[in-house]
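Reading through the structure tokens given below for one structure.
The full complex has more chains than appear here; those shown keep their coordinates.
Here the chain labels run A and B in written order, and each chain numbers its own residues starting at 1.
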């Protein structure tokens, strides 16, 4: 059964590792919420993948991302674009993460699942709304003792996000 | 004082047990979010109780559930009904859990409190809404080393849930 399998595999992973990966996820969203986008790529290794996929596309077995970066330079480029030329609704983000499960380890990679909700507050009227919900399916590796994302797959619960999906999730 | 009492009792419960119960709660909502309803009863022992109670009813000291199953077969039956004959709004769920407290242990049962929020995304228009919030008051037992729900009491913050309360919370 899926459930007991997951429990077993998690038990064999050292709690110290689980804590460090949990802190990675927490620091990651803290970085986004604080609008420190320049630091955002540093949560990834150079040879990384970052993609955002609507859940409908997974259902169709076609993993068609609406945002796809296949190395760290593409992340840096995205930040530069956001800071210098993109036009989007200025807002604060607030992420909540829950249900973090380090599901298993293979070949030095840790497979990590978590649920998230993002709330956005626009800077003009100050209104806070539910922006999107979904899950992260991440692959984490340790480089020089620090956990980093090798793959961050952001699954959105809907293709239809209100406003623009401008800043990273 | 309630607060220090709770802290003390939690401290005497082994952290390994707290982690396993936390993982149980996380796997439980992951199962629901992934729409693997057939696996849902396996989080419970045979002689279990699952009920959903609006918070107003607790206030009135009348614990009147709007959903009540008093053994595992009633859970299985519910899943069968949902899959084969119920008519309800098709949706994705997304659960966030927080504030997990293994409050005390008595007679082999662990009393566990947590807060939850459920977000629903409808499959037609793709709109994600806040569906309901509340708390879980659970009793967990270990069977063959695996944590299972003996009692899962879902307390809703309101009697007035938008749409239909069709799938388990």
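Operating definition for what follows: a residue touches a chain if its C-beta (ideal position, glycine included) is under 8 Å from a C-beta of that chain, and two chains touch if they have at least 3 such contacts.
Keep in mind the model is a prediction, meaning the values are calculated, not measured.
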Copy number across the full structure, from 2 displayed chains: 3
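The rule is simple: only the chains that are shown with their structure count from here on.
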Copies chain A and chain B - rotation angle from C-alpha fit, nearest 5 degrees: 120
Centre-to-centre distance between chain B and chain A (centres being mean Cα positions), rounded to whole Å: 26
Chain B-touching residues of chain A, taken from the complex the two chains share: 1-4, 6-7, 10-11, 15, 55-56, 96, 98-101, 113, 115, 117, 130, 132-135, 157-160
Touching residues on chain B, where the partner in the complex is chain A: 19-20, 23-24, 26-27, 29-31, 33, 36, 39, 42-43, 92, 94-98, 117, 119, 121, 125-130, 146
